[in-house]
Structure formats: structure tokens, C-alpha cells
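Of the protein chains in this complex, one is absent; all others appear in place.
Take a look at chain A:
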Amino acid sequence: MTAAATLPPALPGLDPAWSRLVRVHDAVLGREVVHHVLDTEGALVAAGAEPVGTILAVHGNPTWSYLWRALADESIERARAGAPAWRVVAVDQLEMGWSERTDAVRRVADRVRDLGALTEALGLEGPVVALGHDWGGVIVSGWALEHPDLLAGLVLTNTAVDGHAALPAALKAALAASSVGTEHTTAFLDTTLAIAHPRLDPAVRRAFRSPYRGAARRQGIREFVADIPSTDAHPSREAVDRIAAGLAALAAPALLLWGPRDPVFQERYLHDLMRRLPHAAVHRFEGAGHLLPEDADVAGAVLDWVVAPTPARSAPGAVVPAVETRAMWAELDARADDDAPALVELHGDDTRTISWRLLARRVHELAAGLHAIGVQRGDRVSLLVPPGADLTAALYACLRIGAVVVVADAGLGVQGLTRAVKGARPSWIIGIPTALAAARSLGWPGTRIAPTGLSRLARAALGVEHTLPELARLGSGRALPPEPAPETLAAVLFTSGSTGPAKGVRYTHARLAGVRDALVAQYGIDRGTGLVAGFAPFALLGPTLGCRTAVPDMDVTRPATLTAAGLARAVAAIDADAVFLSPAALTNVLATDPDPAEFDGVRLLLTVGAPVAAPLLDRAQEVLRNASLRTPYGMTETLLVADVTREAIHEAGEGDGVCVGPPTARAQVRIAPLDDDGRPGAATTTDADVTGEIQVHAPHMLAGYDRLWRTDAAAKAGTPHEEWHRTGDVGHLDAQGRLWVEGRLPHVVTTADGVVTPVGVELAAQRAGASRAAAVGVGPRGTQQLVVIVEGQAGPLADPALAAAVRLEVDRPVAAVLAVPELPTDIRHNAKIDRARMARWATGVLEGGPVTTP
């Protein structure tokens, strides 16, 4: 069937002024055909804005330019607000959307040519950022390769150019159904529209369907599916392969935006694109799926990027300035002949001691073994092994050969871990059987390696291909590959995810070594130190610090399982003088009848991972009589920002927040003051008593977030030469230069009388008698009411006496004092209260709704 191009009817979110019909000479038919396109040029000119460039947006199958309506709208909004104006040209491909139905079969190569003819007809001049979704990504990539003079950048979302990979099941189904699925019924269309997260508004779904009413109008959908090169003999195979090869040489800046919940374009296609475009910025929108522009803020991401694109592909041989760094494994090399204990693991009554000589040899063998089975520099290796000798050896082996370790601890929960592992997409997983079983059943990627020998049956069941003992044998006597450079990626560490999905944090070798050097500088840990590491991340640093390390008997995912006896055994085993614990572990140690005499050798107790209350430290001091009790403040992104002693906490006294002490020797701290709306501005200060977002600059800070380009850009302050990390924490510096932490930025309460930060209020509630409390805001920003939720009562209203006491102690108006039996906290630390959840709960309760469990 043929049909003329028409303008679309009135549809939600679509401004009729954007629509235009464009006549183009068609090479397939040898005559003029008509395209429908959305073009914001008129709207921009009307708004008095001069376009600085064009975003050429190409939809896939079976959508149409409607997919880009938010981009069109946002681009105009931003231009009106004074940002550089980017014109959006979103095409309806021929046979699709409201463009002409010509009855011709159009293959990839034809469609690339169609697009070129269209941009020529439009007279597009550079710069052009090419943007494509689904198979539109292939078409626009083809166009980009043919227009290098116009091209300023390439943005691809949920697409694929790797025609040789096995076709996704969902597409196979569409192919098998052929015309039944794609033309005569609307199944393909319906399925595509049904997988949006959250579900599409019915009016939007109708709008997507509107140009595809009647089988004849859907012919293009069928032909498009049929053009997927499913076999080597397929007529479009060569064209797609040429585009795929072209991308591997594309120099222009590139951005890959991805919805991981896509049954068609799964993550492996993202990784294929990342291999071809290693310079591309990547952002995975956790929770979003195939219809990414519907599920996530693609418009905002694209418009942010076009005004400040990430670097183009660097020329081969570009020199990265070398950083003077002592390698993480240098201490192991230096002590390869030392028989003193390096690691001691305690399990019940068992003690396993590993000397420096053994550890160094083990690391060397594993490194060589991993290299021998094909672990390449830059390969990602997920480590799902509890802290201990196996994890430590595997970690240093990976670092030595330049593999990137991915560390996500089990405290994230299975769901969080799955998200983390799938997001980081390791090529290899070293994991204990439970982790490997999860890897198998949940479809985690990566070749599986078990830390210990397994029965043949278990091995088959878990899909294990290697074990660490085998790798050590394999690596024995083999030479190691050259050492990785300090500025290359060494590790991806996951945050606890207490404020949204866990984020991967990137550390280079230099910055990881910086963490070690910061610990040495701040705490004087050296070869003479015996360290009990009851907090997993620090257990891993022992060998590079050069100190002997003991891992006490505990379930690391549940710190409260560490007992006084367990800690005493670990201290005795290595004659420890330093102990690192989480507050939850320390609490349990103090609650399980500790004998102070057993801890008299301990000179340093570091409580890490979560805020510590002074009373807990006071009780700890009664047990650890000779120890300096210190608490560093930091986060996965910068582990050591500030540090405070118990005495200094008392000296600081009460204040608005928790005093975390002065910045550590190597860290700089500054404050970005909050405005009345609770948002930090661009200005920063180190003046006393100004509340704002805490920013950090340190040699041991993160190198960036992993595959979260937008998050990364938003968390950066300062200049490219001196980058500062926006911590997302709120606090102030005092006149003595000490830092006080007042809460998390999104938890700041914005009342009509100014901003209120939660921690000071929560501490006041505790002084009033609450065991724990959450301070949250309810109501619209700027006119929120402060609400305190105390723990340990049935609720929803707190006992009147406690409510009155809380009001008295908190020095600002409290609208309501609510109560719950238990406040929700993060799994990893059992300490960070989920204030966002409590705010939602309090809002419902105070609205007069039913009283639910938070």
C-alpha cells in the first residue's frame, strides 16, 4: 500500500508547531518522497534563540519521532532559560510514523541513504549530534560515519551493531511470527509499548500507536524486523558489519545511554558498543528499560552532554602523565622471603596463619595463573569472597596483572548485588559456592572461578571453570605480565546503596595507593603494626600497609556477630595493637562481657563505616583502656576525609550535627552553602558555621562513578585540574577547623523559617530520651514541617511525655513526634536510617491516611 505523508493529529506532549513535511529525492524509487519530521528550529527562533547546533534524532522500530518529544520540549525550555540553543530534528523514517508509505523495501543501507538525503534537503550544517534508539541507532551511526565533517558527537541508546551475536529471544519471536506479529496483529507494537517502566500512560500509548492503525500502515514495521541480519547470508549483514567496524574507528565524542531492563538489547550489546567506543561516556539508568526515553531523563542527559561533551577518542600513543606511586603489591615483593605472619584468619577454634613469603608466592602464582587463563589488563573480576586469605590473595593478584577488581559486599542483599554485578559486568567471577550459585541462577555474567577445590558434581552444578588452587598450580613458575600504569583503573567499589541503587566507585592504582598512604599518614600504621580488621574493606589493605592482619571470627555481612571473645582471640593471635571495627560490631563486643585485660595491648581503635555516638566510645574506653579511640569520617568515594578522637568529641560538645574532627592530613574540605531551598550553590567557603554541602579533594578520592556519567558529572565540583567531590553530605566547619556532619543533602528539611538539617535534631531527640530518631520534613519544599520519628513505641503518635521532652530539647518547632517500633536502616551498617522512607511514611500518617508499617 502507498499513502502520503501527513501531519500527526493532536497528541499529548507534542507541539503541532514542531511538525513539518519535507520533500526528499528518493534513490530507491527515483522520485520525490515526503518525510514527517519534528523540528524545533521555528520554536527556537520564535523564542529569540540562535541554534548553535542540531541534534539529529532517529527512532527505532516500531516507534516514531514521538519518542523524542521530551527532548524537543526540554531543548526549547533550556534555550528560553538562556542555555545554548540546540535545534532538535527528529525524523520519522520512511514507511514509519507519519512519513510516506511507498511500498518499497528499505534495507539498512537504504535507510542510511534516506537519512542523508533528508539532512541534505534540510540543509543541515554542523555541528550535528547524532542520536539513535533501537535500530535507529544503527541508521544514525551509518549517517554519522558518512558525515564526519558535520558530526560533533554520537549518542546511542539501547541499540546494537553487533549482528553476529546471538539474536535475543524476544526478537527471534518477532521474526518467527513474521508478518503475523508485526503487521497483521499489533503484537510487536503492543509488546514494545508494554515494557516501559513505569507503564506508559494510556494516552501516550495511543499516541505511539496512532500512525500504525491498519495492517497496511504497519508494513514498515514488518520490513524493518525482516531487515535484521539474522544470518550471514542476509542482504543487510554487510552494511551492518561495515557500520560496526566504522564505529570502532569513530573519533567523535560519544555517549551511551542505557536502560538495563531491556529484554531485546541486553547489556552485552552495551558492552560491545563500549569496546568499539572506549572513549564513550556511559550512563546506565538503573531500573529503566528498552523504551529508555520514556523511562528515564534522556532529554536532560543529552542536553547536558551536547553543551559539554566528553573527550573524543584520544590519539594512539597519547601520554598520560605518570604519577609517582608505590604499587599496591610492592610490599609483597619486598617481603617475598619474610616468614613472619602476614595474615591470620580465625574460624571458631581454627587459626590459619599465612606468612609474607607464602602470601607473596600465592599472589604471584595466582596472578600468573589468571593471566594464563586469559584474564587481560582491564578485564573486570568480581570478587565475591568473604574477607580473608583467599580474597586478599585474589585481590592483589588481580591488581598486579591490571585486572579491575569489582567489590560489592553481600551487605547489599541479593537484589542489590545482582544489580551491582550486572552493572559492572565482570568478565570473571571469583566467588564462594553461594555466590556462584546466585551467579548461575540470577544470570550474572562472567567466567566462574571457585576459591577452593569442589566436587565434580558441585563444579558442574555451579558452572565453575577454574578454582584458585588450580590457577596457583598453573601460575607456578610462570612469569608475570608487565605492571599496570598508576593511572589505569584498578577497582570498582560499590557504595552501600542506602540512598538509592548502589553506585560503583572507580579507583585507579594511584588513588587506591592513596588510600593506603592516607592511612599511614593519619594513623602511623607500619610494618610493626598488628591490625585486627573487623571491617571488611580495611582487611584488604593490610598487606599493602605492611602490617600483620587478623580477620576475627564473624559473619562480615552482619557485624553484630562479632563477640568480645572473638575479638580477644584475634587480638591475641597477632599481638594486635590496632583494631578496626564498625559501630555495630563494637556494640556487640561491649555487650558480650569483654575482659579489659585482654585488650591492654591495643593502642588504636578505629570505628569505621557509620557514625559513632560518644557514649559508645566512652563504654569502649572502659574496655580498651590504653587505646586511642578514633573515628574517621568518609565514604566509599573518599574513605578518609576527617578524623576525630573520643576526647575531641567530648571537647567539641553539643552542636548542630556530629563533630567528625579536622580534615585528615591529605584531605581538603570545603563547604558549598545551601540556599533557602536547601540546594548548594556554586560558591564555596571554609568560613566557620556556614552550613552546606561538604566537598572533598584528596589524592585518595574516587576517580569517578562507574558507568554513571550523569551522576559523575553532577558529583564533580572544581576544575578538571583540581577536582572536588560533592559528598552529598551536609555540614559545617567550626572556628577550630573541625568538620560537623549534619545529614544527607536530600534529607535537608526546608521550612518557611529556613533549612533544618536532620542530625542535630535527631541527637536532641536522643537526649530527650529516644533510643534512636529520624528527623524528616513533610509537605512541599520551602514550607515543610519538621517531624521527628522516635524508635521503640507502637505509634503512630509518640507517648505525650516523650513528645513534650523532644519538643523541649529540639530548639526549633516540631510539628509532630511520631513513633515506630523500629526504624529501617541499611543492611551494611545497620546504622544509616532510611530517612526518605520515613518521610514518605510520616507524610501518609500525618495526612490522615491509614497507619502502615514503614
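The rule we apply is simple: contacts are C-beta pairs under 8 Å (C-beta built on N, C-alpha and C of every residue); 3 or more make two chains touch, one makes a residue touch a chain; residues count from 1.
As a convention for this text, contacts and distances are computed from a predicted model.
Per its UniProt entry, the chain excluded from the display bears the name "NAD-dependent epimerase/dehydratase family protein", taken from "Ferredoxin", "Sugar ABC transporter substrate-binding protein", "Acetolactate synthase" or "NAD-dependent epimerase/dehydratase family protein". Of the candidate positions A:G500, A:P746 or A:G782, contact with the unshown chain belongs to A:G782. The missing chain, though absent from the display, is touched by one residue of A:A803, A:V820 or A:I833; that residue is A:A803. The set of chain A residues touching the chain not shown comprises 752, 778-780, 782-785, 796-797, 800, 803, 807, 813, 815-816, 818, 843, 845-848, 850-851.
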